[in-house]
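Excluded from the complex is one protein chain; the other protein chains are retained at their positions.
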Amino acid sequence: MSQLLLILFIGSFLVYLLTRMNWIIGVLANIGLAIYSFYRLFTFKVGTSESIFSLIVNQNGTLVYSELSKFFGIISLIVAISVYFFLINWLEKQKNRAVFNFFLALITASTLGVFFSGDLLTLYIFWEIMLLFSVLLVQMGKEDSKKAALNYLTISLIGSYMYLYAVFMLWNRYGTLVIKDIVQKISVETSIFKWAVLILIAAAGIAKSGIFPLHTWLRTTQGSSPDAFSAILAGQLEKLGAYMLVLTVAVFPSLKMFPVLYGGIPVFNYVLIVLGMISILIGTLMAIKQNDMKMLIAYSTVSNSGYILIGLATMDKIGFAGGLFHAFNHAIASVMIFLSFAAVIYRTKTSKIDEMGGLIWKMPLTFITYLVGIISLAGIPPMSGFISKWMIFVVLVKKGMFLTAAAAFIGSVGSFLYVFRPLAGVFLGQLKSKHKDVKEVPIFMLIPMLVLVVITVFFGVIPGPVLNMITAVEKELNIQPLEHTMTVIKSSVGQWNTLTVFTMFAVGFIIAFILYMVFPKAKRIPLTNQYTAGEFLYNYDLYHYSTRFYAFFERLYEKHPSVEKLYEMFGKFFKDIGEFLNRWFYSASPSAYLLWFSIVLLAIFWVRW
Amino acid sequence: MSYERTIWEKIADNLRSRSMWMLHYCTGCGAVELPPSMTSRFDMERLGMGPMATPRQADIFLITGYLSVKTLRRVIYTYEQMPDPKYVVGFGSCTINGGIYYDSYATINRVDYYIPVDLYIAGCMPRPEAIFEAFTELMRMIRKGEAIGWKKYKENYEWYKQNQLKSLGEVYVHDEFHE
Amino acid sequence: MISLMIAIPLLFAFVSIVFKGLAKYALPFIVLLNILILLIASTPVVENIGGWKAPFGISLVLDDASYYVVLVVNLIFLLLSLIPQIIDKGYDTIILLLLTSTNGLVLTGDLFNSFVFIEITAAAAYILAYHRNNPYGAFKYLIIGGISGSFYLLGTIFSYVGAGSLNMAHISNNSFGQLTAAIAILFILGLGVEAKLFPLAGWVPDVYASGSSLTPTILGTAITFAIMYLTGRIFITVLHGTFLDVLYILGLLTVIVGEVAALRQDKLLRALAYSSIAQAGLVVAAISLNNIDSLTGAYFHSMNDLTAKFILFPIATVVIKGFEKDRLAGFAFSVASFSLIGFPLFAGFRSKLLIISSAFSAGNYILPAVLFFASIVEAAYLLKWNIKLWFEKSDTSNNIPWNLKTIVLVLSILLLIIGIYPDLYLDASRKIAQSILDTQGYINSVLGGI
Amino acid sequence: MTIFKVAAVLLTGFFVGLTLEGIARKIIARVQRRYGPPWYQNFIDVFKALSKHGFSHGWIFDFGVLMALGGVIATLSFVPLGNLVAFPGLDNVFVVLYLFAVGALGMAMGMVGSGNPNASIGVARALTQMLGYEVPYLVSLAAIIFYYKTSSISNLMNLQADSWNLFKMPIGAAVAFISLMGMLGKKPFDTPIAPAEIASGPMVELSSKYMGLLMLMHTFSIFVEISLFVDIFLGGGSYLVFLLKFTVVWIIATLISAVLPRFRIEQVVKFYWRVPLGLAFLQAFFVLIGWVF
Partner (left out) sequence: MIYYISIILIGIGVYGLLSQKNLFKHLISLALIDTAINLFIVSTGYINGKEAPIYSEFTPIANFVDPLPQALVLTAIVIGVGVLALGAAMLIKIKEKYGTLNVEEIRRGDK
């Protein structure tokens, strides 16, 4: 593994040089690296460990290859490969191509590094490398992205420094950083120490995957980062957060460490579940309001991370599998969605929903990608997204967690609402006159999108391969494995067959198609031939309903409290303090200097003498 | 005035006569008499008839009242949006000869110069009894294949268009204030 | 031999008053000579000025700690002498004077002597602060510096009264009795102003952000490092760790205040000045933990900080039009900022890691928390400045002199190397830390077993 | 065998659904003191619509309609009609409910694809209304699934042989019934259609066979929705008993809708999230502490 990482890190420099020479070769080299590491993932033997450099005395960094790292590695490489393919055409319009490619390669390398890490500090290092370069990539986007990058950096750093704090607490107490040893020691820990440690470690995952108190960066960051990178951000980087959450709830055996409460769930996990619930609600309700399509999907990420967290935190064989599977599905679906958005923005140069419309007539394949993506994201049957949502629903209902279930239901039905908004606003409806000459995107942008469509449909019909990987992970983490066959998913409260559902859907579709063909053919009329209550319209741009699509629903929660505003308040508070300090301590007159001087003198005297 | 129909078309016409969905074009005062014919006293629904919201769904185009140059344009527009087969019923005297507004510069005196009218209901206004009489007649015509205004419109499209243009005049400026 | 390191620059400083322009050419050679002396010297060397034996006369001490500190200080002056463009006309003499006093500050083993050198350093610093027509800031610095100098002098006198000697080793060997507290307080106040501790060091932003690149570059690197050494020497070697808790609290306050104030600044130099304050506070707080790892971390961090600041300050003053045409300078600037924030792969990460781990092993849970808070804030504003400068649109370059460009590039690569292979800095700082903690060894080597 | 069962289910859906819709029109007419159309009126309407020569707004319009009908047919095939179960064991509640959404999504997509803003508004309203009624409905279903430890509809049906859930969990049944009214799109929850406001909403551009197919889809979805209610709350029963119960539920729903005016859309959501959702939680709480009759 260290060899692979070394190859990737050195290879990324090579990618940089190649891209400087000829950017297409650079992108191809990047794809080559990703495909090579994808191949290598299958050649590694699970359970091998290697030791690498040392940072603290007596503590070598270790790399461990586990089923978990394999699972997440595969997700992130699928995402990476498809996005890199997309870049073959997309990168043409981006400035600083060499740096862009270089950073992408570094991010993939460090992401794999995180998954391979066998000890907490190595994990932190790869984590921070990934963070740094992703921040640098984020700020290469639109004008707002500069501010967004700061936002992203600050919140991610809050998470990762909390994590590092926990790492040192563990190191100080146990003298080791290897996850395996710590797990053994912490599972017999009795004091409040384990609470502190686990909450701090979870903070990193919470910040990265966008769970409630630390979700605010997602909107601006996803909204304004370079379009292709948004896909990486959603599909690859946020799954690091999911990995960290798995680490928190499952690798650290929360079942053994904490007393078990209602529903057989450890008390610590309840804290996470509550956070997940809040994220689902916030993500759903805020996504419904967004007018920028990327920001909309960013909030949907908040909501879906909530699902992943809830699924994982139940620590049940179905729920845990559902969480992992949802991580997989969400990665693929959000990459599809963001790639289709990138394709749209590539042609139309805007991401505002109400500035577009009717693009389905110009970009049908992009539309299909988006459609399949949202069907999977919203969890509607023939696609894979429903399978994981089903698992999570089942476990919530089985354990009788009705409030959480209600949140999950709201999130799930709400997702129909928000995914429909770009569908209606961007792809359907009247074509804007300024987009008359828009063409479908070039072939290399289409290939990865359509391949992802096939993947999503395939795993929606035959989820067996992914479920096999998930059960392997569950076995490794001492959770009872999920019962399933290639197409049947079983739980203690019932089962269902993905293939039957798909077949019946196909049958229904064929019946409808036969009916459609039997009856008289309809005449194709242009979109401008509309029912207008007898009125004549000349500007059909205005005859497209996309501004404030759910205005009547948004009205219900117009005056909602906002964490984002709270954080802004904090920021302003710090700045005010800074202003205060600057005025009263640093820009003051000599008299004031002396005043503070004497105050310190007196204070020390008063306290210490 | 009937034409050759296949057996399927005969069945379809039978069905059409039992399920007539109307679109009202209510410019004049004639629509006053429609509510009584729909509500409990006369109950139009027992014949399978009912009002529809858009021309796409409607079978019968009910023009209730006089047409001016401005409204004729809309009537033609709406008529062309209706799916075939479609039937037009002129409701009240105004559609036949302009009614009491016959001498106005802006009134369209005969609707069937511009769109084919299958049936007129005379009267100012026609009472519900008259309306029902007319609709049962229309049902009979449809069943027999005699209500062929929509075919005539297709066949004589040039003539209708010419009449329409003559009355409406050439349109020079295309925006929402003209035409 | 080592007294030459003080004498020669002083001599040339005086000579250059007469022969104007001499200093400019002399500076690199003098510094090189100093480094040569250091290279051939083997520690510990104790030189008694005028032949008076240790407790009675003034002695210059070159043990492991002062060896490396002097080496670092002279290397900084060497780098500075390689960029003569930023040294304005007439300031060469001041630089020579500063070199004299800084060397003396570090090498001296006598408290009153160190007061003299501090005052000379301060006087030179006042003149530097005045650089680029900033008289009011310089005057403020002068007033508060003068007062602090007086307190330092008082502290010296009290230790003379208490321990009956001015020799650090001798004082360290004796005890003061009741006077300890008074002495410690006086030294805190005396050194706090120069060590940029909150709320004593109000002068820093006004002086650093005067628009001159020379002032912050030299004050924020060499002088700060020397003062940090002196702080460790006095409070740990001489005073045996008395009153470190006060230093600790002041250090933590400084970190928080410095970073929060930096967040607000809309001038880059001012922000960097506050960052300098915060880093100094961090170093002082880490020193005050008083164990080998934390001291190592502190000096390691101080070295990383000065390396980064030597990149940041000159570029910050030179660059007005952004990095669009000066990508190499931009690269160096970014590397230095990331090192300051403490991202892995960069030097700052290693030192912060060391400070944190030592704090944790000392059972201190507050310092790491403050450090993390500081890093977050620092990341926020440094990245903001990076982005701003990288995206500044311009058609022309900033005319950065080639030698400055080369030096900052070399330093930034050094930061990267240290981030991966930290032994170069780590060994030096460990030696400094060991030697500062080794009180008995210091006493033995100076007093020769009296 | 399965094929015949599926065919039987679909045909039942078609005939019974359309007949009952006709009967509902008759009932409403009688409530309004009219004579009303004949019971087979809806067959005539559907086939008349199918026979016409309409307009299409492009492939997404056609595809949406096909997806809507196909999705609903697929859903219907999973719903047990009394003892007529096409896929025993695989008829999971959540699968049925979410498969149902395929149809809704298809319809929404096709209708918005027509490019008429009235359709978009109607779809937006329909989705919002869905957000309103699904949540209390799903929570009350969750309570039942938790109680019986199975989420298979036929199992749930068989498990209430002694006493119906209507009596065991009356609050849940009431919640489900109120949600059912919303699902059916009956007054007072017919905001998405609202012919006088937004020209029949999603259906504004539907002509001829599209109209006919969507009427079929509507019929099937009504059949699915009421069947679910009958299976889960009224204990299903044999095929004929099931149809009887179905008719009763349908008539009650029709009667209620015949005398009520229409909600505004935000009133719908507010209402559903205040009253039925609260009641659903109450029911869930009762189930948790074992207060089941």
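Read from first to last, the chains carry the letters A, B, C and D; within each, the first residue is number 1.
To be clear about the criterion, a contact is a pair of C-beta atoms (placed from the backbone, for glycine too) under 8 Å apart; a residue touches a chain by one contact, two chains touch by 3 or more.
Being a predicted model, the structure only gives us computed values, none of them experimental.
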Wait, the hidden chain, what does it touch out of the ones we have here?
-> A, C
Hidden-chain contact residue, picked from the options C:F12, C:Y68 or C:Y130 = C:Y130
Cross-chain touch to the chain not pictured, restricted to C:L10, C:I95, C:A138 or C:I400, is C:A138
Kindly state which of the options C:L154, C:L289 or C:A374 is in contact with the chain not pictured.
-> C:L154
Go through chain A and note every residue touching the omitted chain.
-> 587, 589-591, 594-595, 598
Which parts of chain C are in contact with the chain that was left out?
-> 112, 115-116, 119-120, 122-123, 126-127, 130, 133, 135-136, 138-139, 142-143, 145-147, 149-150, 153-154, 156-157, 160-161, 166
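Heads up, the rule we're going with is that only the chains that are shown with their structure count from here on.
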Most centrally placed chain - per-chain CA mean versus overall CA mean | A
Cα-centroid distance, chain B relative to chain D, in whole angstrom = 36
Let me have the rounded angstrom distance from the C-alpha centre of chain B over to the C-alpha centre of chain C, please.
-> 96
Listing for chain D: what residues touch at least two other chains?
-> 51-55, 199, 204-205, 207-208
Would you please write down the residue numbers of chain C that are in contact with two or more other chains?
-> none
For this assembly, give the contact graph shape among line, ring, star, complete and other.
-> other
Set of all touching chain pairs, with the criterion as stated earlier | A-B, A-C, A-D, B-D
Please name which positions on chain D make contact with chain B in the complex.
-> 25, 29, 32-38, 41, 44-45, 47-48, 51-55, 195-196, 199-200, 203-208, 211
Residue numbers on chain B that touch chain D, as the complex places them | 8, 12, 15-16, 18-19, 39-40, 43, 45-48, 52-54, 56-57, 59, 81-85
What residues of chain A sit close enough to touch chain B in their complex?
-> 529, 531, 534-538
